[in-house]
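Here it is, the structure, as structure tokens.
Left out: one protein chain. Kept in place: all the others.
Coming up: chain A.
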Amino acid sequence: MADIEANPFISFRSVCKSYGGLHVLKNLDLTIRQHEHVVLIGPSGSGKSTILRVLMTLESIQKGNVLVGDGHLWRDTGDGASMPPPRELNAIRRKIGMVFQSFNLFPHMTVLRNVAEAPVRVLKISRAEANERARKLLLSVGLAEKEDCYPIQLSGGQQQRVAIARCLAMRPEILLFDEVTSALDPETVSEVLNVIRSLASEHKFTILMVTHQMDVAREIGNRVVFLERGRIIEEGSPNQVLDNPRNDRTRSFLRAVLQA
């Protein structure tokens, strides 16, 4: 653990978030070091997806600091938390890529264009170069022959693999996976997990993953964090948290999940 303190890459410091009176994150402290694979588990409403959404700046926070690399993504101002000016914010945000439960592909674009569009519009690289980059990524997720299809023509698993390729096309260092297999038919879950597995094995990404599948947590994670009601209840290696949980609440959660 000393290593983590020495080389933090992402850190949440006393982060609070609430919707109205409902506290989603309560004084959350979480530190992730570079190339670490952290899996967040917990009952629904525990705040695990919110952690990813705050990191992607899709949600705001009321209090605390969030640091990514050596930049402040959220800075505590005393009576709230603010994001940096656009240029600085974009530089930080560019390090982060996110894949969603609901794929969110652009329905009016072909698979190739889905992957190539952001590099063209955001990174301002040429269409030809972006297409080349997209084709390589589609090949790596096993969808090279689908580049002219529209999302509607693909299965859920294929759509999610396109979404991963689209995320990778921006060359992020940090990958956020928000329940990426939850909306999939059981038979297509494995094809998506294979892609994530190979990304994890490259050890060049920092991965933060929210999942309900404990086998996935065990396989991908270097560290598993169990949350409940906006607080970290227990964290440690997959073996320790999943096989020998110290906390009663972790135990009862795991029992409930494994029975389902």
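Methods note: a residue touches a chain if its C-beta (ideal position, glycine included) is under 8 Å from a C-beta of that chain, and two chains touch if they have at least 3 such contacts; residues count from 1.
Throughout what follows, contacts and distances are computed from a predicted model.
Looking at the choices "Amino acid ABC transporter membrane protein 2 (PAAT family)", "Aldo/keto reductase", "Cytochrome P450" or "tRNA 5-methylaminomethyl-2-thiouridine synthase TusC", the name in the UniProt record of the chain not drawn here is "Amino acid ABC transporter membrane protein 2 (PAAT family)".
The hidden chain makes contact, of the residues A:S18, A:Q34, A:N104 or A:S237, with A:N104. Within chain A, the residues in touch with the undisplayed chain are 56-58, 90, 93-94, 96-98, 100, 102-108, 117-118, 121-122, 150-152, 156, 166-167, 170, 183.
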